[in-house]
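What follows is a structure written as structure tokens; I'll ask about it next.
Here the complex is missing a single protein chain, while all its other protein chains stay put.
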Amino acid sequence: MSEANIEGNAGGASPARQEPRHMRRVLIIWIVSSVVVIVIWLLTVQFILPAAGSALDDADNITMSVFTIASIPVAMFVFVFLAYSLLVFKTKGRPTEDGIPLYPRPALQISWLGITSVLCLFLVIWGLFAFYQETSAATTSDTLVVNVTAQQWMFTFEYPQYGMSSTGAQMIELPINRPVIFHVTSEDVLHGFAVRALGVRVDANPGYTTSTPIVTPTQLGPDVVQCVELCGLYHSYMWEAINVVSADTFNAWILSQGGHS
Amino acid sequence: MSSAISATSETAVKRPKLINLLFPSVITGLVLGVAGAALCGWLVNMVTTSISPDQVPNDDAVTAAVYTAWVLFFFIGIGAFNGIFKWGFGRKEPSEAEEMQLAGKDQGVWRYFRYTTDHKVVGMQYLVTVFVLFFLGSMGAFMIRLEQSVPGAIFFNPETYNTIVGMHGMIMIASTIVMVSGPFGNFILPIMIGARDMAFPRLNALSYWLLFAAIPVFFSTLALGGFPTGWTGYAPLSVQELTPGMDAYCFLILIFATSTTIAAMNIVTTVMVMRTKGMTWGRLPIFVWGVVFSVILSLTAFPSFIVSQMMVLMDRIYNTSFFLAASGGSNWLYEHLFWFMGHPEVYVIALPSMAIAAELTAVFARKPIFGYRLMVSSMVGISVLSVLVWGHHLYTSGSENALGGPYMLDTELISIPTGLFFLAIVGTLWRGRIWVTVPMLFIGGMLVNFVIGGVTGIYMADLPTDEILHGGMFVTAHFHFTLVGAMVFGFMAGLYYWFPKMTGKRLNARLGILHFWLFQIGFLGTFLSLFYAGLQGEPRWSANVALPYANANLVASLFAILIAASVFTLAYNVIHSWLRGETADANEWGAKTLEWAVPTPVPLENFEGELPVITSLPYNYGEPLPDLPSTPAPEIDITAVVIETPMQPQGED
Partner (left out) sequence: MNRVSPGFIFGLVASIIIGFGIVAGIAIGMRANAGIGYAPDVWQATKTGPNSAELDLSTYPDSQICHASDGNPQIDWVSYCPSTSFEVPPNSLITVVIKQYDSASGLYNDFYQDVQGTIGNTATYNGKTMSQIKADDIAHTFTLQSQPFASNPLYVSVPLLGVADDAPSNTMVDGIAYPAPNVIEFQFRTGSEGAYVWHCYVPCGDDRESPYGFTGPMSTTGFMAGTMTVASY
């Protein structure tokens, strides 16, 4: 039955003379609004995304920005068509006649499917590339190894290469421009080890050790480790300050904590 | 209900005696349930104390015994087993009169308080329960926003806050799962397919009363110390046995998942075998497709949920170690079991609401659905894909680094059928004659919110960006945009649309418009602020909001005041309209689906006389176009329903 409908109304795309006007108008509004919103995004993204503390985080920020730009036309499509329809095609009160029956031509369905598939593949391929780029680095002798033990409700850190664990002050230091890898485990329940500005996070599982990707801090200054997996009473107090400092300051700190250089 | 019975109860309305109404009823169920629970709790307490070396009772065993006994004795008390016992002891099959009795004939308002099998009664019971659950869940939300409005754990102790967060989450998840397939899936769907009742009327009542029985079980956690895990109930925190309150969560899920499984079987069977003559799969209203796919998904997903909670309970009561690494278990096992349910579950929530949007758009644009087959195929695509993507909740868990790529591909793929679906809705609106009613407003809001929610989902579906977003407020804002901004809005659209059919009164349109704008503006303000906070790095479940996120959270809490006002506006609208509203027309919106072809209030057997015969989809709005070439007019009926066909055998029973 509906098959007949599709054929019978295949001319549904070109009925009255008004259709091209509406479609043309809404397409223009769509394109213009997409461009405007993309420009607004490009101007405001620096205020929305926090500054990156590592190349990895920077790549993530770029990924987010690119994805947003790719999604803006999709979002505007829905917003513009919806708003246009609700404003232009609305009736006053109860309608007295039916709308024009429109059915999608196969061409429209296939092209829509094609465009969304291309967009989707773009997102997937970009994501895969970015991810493998970020995680494929191998440890070198230069890589700083930090063992993190999470428990309710504090992270404790150990620098096995220097034979020390950080003591006190809920603060650790990392040297700038030196790759670091965190090996994380938990003593009791699930915790989430997350360093926002470095762009890494991994769960701390009891009985297993998981690792973050190798990341290189590129900005001096303060940073934080936060727990991102609900772990009980003081989950939202579970944090540690990170100070990214120069190599000399870092070495001095290691010695002050009881490690050897 | 055999179709041989002609219309209903205009013969002598014999009111049963009050004692027959009360016994059995929910009152006897409650009394017997509490008594049985107390007895079994005392027994198990005594037994576990005497066999324990320290003379200490096993709290979790006692709690489990109390809950199990409560459910069992509640159902004995409400008369759920009466029919089974009669059958088992060889009494004869129930007569028509007894079936009608069970369906609540002549019982007046009491039928809502008994084990009534009439699908319309069950639908109304679900509707009221959904309202109550939404109200309570909203209260939890307002507590959360209150606490998060200023830094520090000012209003609530963090332990209290964690319990509030967990309760809010679980109540809302339970409500959103049943919000459409419960009230509308039960009341409207059988009428929509031209049936007189559902396939399993007694199981229908069972599924509702299981939900009812689960509610006190869950709220008893407040007396047992709450639970610290949030709605996801992650082991090993859930096994750590801080308080017995965690058992309430586990039992809620066991009972609730059983309820939805039974309801799902019922809906699937009803749609498969009880469609009226002429209603082929190709002429099924899109709403029915949505509910059917949703319940099939839930049949696939919820067993995993049940299993995971049984394992948690065994770890808690019997000291097994499914999830304890120190004894050979793994917390990743829980995560996989949970999210194998958790991801399809959000599509269980989504598909009926999306189907409502599609259904209502056709009615309010007075146009056929733009691509009915497109929509059905996209729902198939969404359902199949959603079962394959649960690993995206585990990207940062460390359990499956090699599988990240495939899960990412899969998750991104779901955006394709979802996009097709929304193209179809937009196409339905395009060039229609749009009647902007309150349901239509909610659908507009749903589209806007779903686009935002869906786009933000893409950030988390992608591995590199999930590294900076997992476990943060960005996730919270994303799922609120999709589940609340889209799916609850869909429920609201369905509510305003079907309320006239279910209660005979129309909801006040002005209050509806106020409700919509308060909700939408408050919702956007609250959750866009939380997106921002999440991008800055705020973790989820923050009893203590740290200083850098304080402003965003304050703004979110201020906008939440608008959401609260919208909830109270809705409450007022529902109560006022139900009691004193304008009477609605039988076909309030001029729609073409079968539920609008029956009178309001809907008679006990739905259709007076014979069942209808269907000859086309119920969306054939619009005359043939004026300047078409002279092709023969397609065989469409302007009305989708032919009420009398005297000589054809009926296709149901």
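A and B are the chain letters, set down in written order, and residue numbers restart from 1 in every chain.
In this section, a residue touches a chain if its C-beta (ideal position, glycine included) is under 8 Å from a C-beta of that chain, and two chains touch if they have at least 3 such contacts.
Quick caveat: nothing in here was measured; it's all calculated off a predicted structure.
Contact with the chain not shown here comes from a single listed residue; of B:L203, B:L222, B:M265 or B:L528, that residue is B:L222. Considering the full assembly, A:Y234 is the residue among A:W41, A:W126 or A:Y234 that touches the omitted chain. Note that of B:M143, B:V376 or B:A533, the residue touching the chain absent from this view is B:M143.
Within the whole complex, the absent chain has one touching residue among B:N20, B:T300, B:T320 or B:N544, and that is B:N544.
The omitted chain makes contact with chain B at the following residues, 139, 142-143, 146, 151-153, 155-161, 163-164, 222-226, 228, 236-237, 239-242, 245, 324, 326-327, 508-511, 544, 546-548, 564-565, 567-569, 571-572, 576, 582.
Where chain A meets the omitted chain, the residues involved are 149, 151-154, 156, 165, 167-171, 187-189, 206, 224, 226, 232-234, 236-237, 239, 241.
The rule is simple: only the chains that are shown with their structure count from here on.
If you check the complex, the residues on chain B that touch chain A are 153, 158-159, 162, 228-230, 232, 234-237, 240, 242, 282-283, 324-326, 330-332, 365-368, 370-374, 396-399, 404-405, 408-409, 412-413, 415-416, 419-420, 422-424, 426-427, 429-436, 440, 444, 447-448, 451-452, 455, 458-459, 461-465, 467-468, 470-472, 532, 535-537, 539-546, 590, 615-617, 620-629, 631, 633-636.
The touching residues of chain A, when paired with chain B in their complex, are 1-2, 4-5, 7-9, 11-12, 15-16, 19, 22, 48-50, 56-57, 59-60, 63-64, 67-68, 71, 74-75, 77-79, 81-82, 85-86, 89-91, 93-95, 97-104, 109, 112-113, 116-117, 120, 123-124, 126-128, 130-131, 134, 184, 188-190, 192, 194, 196-197, 199-203, 205-208, 210-211, 213, 224, 226-237, 239.
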